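Here the complex is missing one protein chain, while the rest keep their positions.
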């Protein structure tokens, strides 16, 4: 692939500068907090969000144990060749909402890893859609495996995507 | 979410400038080409890749009808809170490889939409992993529905993720 | 379905005689009815259920447009080597509930085909569980693609499995 910059001026190059914070520093600050406290600290702006969240411009709008809402404003930078939001970016949105919903239920000595993520895309998201919101909720919270679901809607409640995920809980003792 | 920039200097802010080209311009140039020709033009650097591909730094390494290989170099910017590549970015990689594998089989008057994407994450991808490659291949090519699969491997052939996708073909006549 | 009769010697063989009706006859009777009317006729006992439903002993408990509840009583015949209900039989239960939820929204001249079925198994189902109920509901009803979800619960509301499905609508005109 040619670097986007090489295609240069002739192609009406646009640029965007992404800023993010040293993630190791965030991990040090968050160490010892349970999952909900970690997310609350990020939501209050006391700790920088992880880089991938900064890269895509995801916003943590709502947080409670077992449920989060993350939103994103569709941007030209998110577009696939068809001019709609790339399915992978929708997947990033729902994965974040579900992963954080799972994380919000975990004690300080536990983590998780996502085993599987399934996303159904039911309507294209464009810049005309405006901000979309992914509500992630825990469906089944077991000791070793937690499943979650997400729904992506716009301000009018129209559905754009829905998703399911399977996460495995990792405990320090293991 | 606090804007990454607000957390500022105290948090050792890093920045990256992303460049991309006007996607409408690419669509005009690619109009009338079949799916394989469109991808070949992007691979040759004659047409800028779509914005989401520029945003994440995906590279189209190999292209044939029904098969593509896209790669990505893990970067701090791709990280989730655990310091590994965000599952959504892995999903973007496999979605791109599979979607383009499907697209590479389509005539000029057809497009597609992804109905569903399922990804299994079997090993974490970190910066130590180095470049990873998603090979996307068509599994079943029907007239209305095409399914594809992807495998994500490193230079040593270790598997990190695998995925399946269901795409619906859209024809101009419809 | 008829009760088991005891038999067997060396391997303590058990037998069960399954009864079902000529499905072609049911199709003739149901022809011209919309999806909801077809299911209602089966629920009222005016038309025999399809063979696979008879084979597994599925029961249509509730029916409305876009929603069905099917139930099954776990039986030794449904067991996998671990002595729990075979995941495929759980998949049959949720596929039936979701497919009929989709069908219940269709006019007389339309049918559907299931493109994809994803099931999460969150607790084993045993004979001790007693009857389990799969509630299938339409999540997104589009003109060409409909998605549905299902939840499998026992009489106490405990969750055993959940599922998502993608169906494509087939119209006579096509």
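For reference, chains read A, B and C in written order, and residue numbers begin at 1 within each chain.
Basically, contacts are C-beta pairs under 8 Å (C-beta built on N, C-alpha and C of every residue); 3 or more make two chains touch, one makes a residue touch a chain.
Note that the structure is predicted; figures quoted are calculated from it, not measured.
Residues touching the missing chain, restricted to chain A, are 115-116, 118, 144-145, 166, 168 (touch as defined at the top).
Mapped onto chain B, the footprint of the missing chain covers residues 118, 120, 122-123, 139-140, 142, 145, 147, 149, 159, 162, 164, 166.
The omitted chain makes contact with chain C at the following residues, 1-2, 7-8, 11-27, 30, 38, 42-45, 47-56, 58-60, 76-83, 85-89, 91-96, 99, 103, 111, 113-121, 124.
To be clear about the criterion, only the chains that are shown with their structure count from here on.
With centres taken as mean Cα positions, chain B sits 17 Å from chain A. Residue positions of chain B touching 2 or more other chains, listed in rising order: 115-116, 118.
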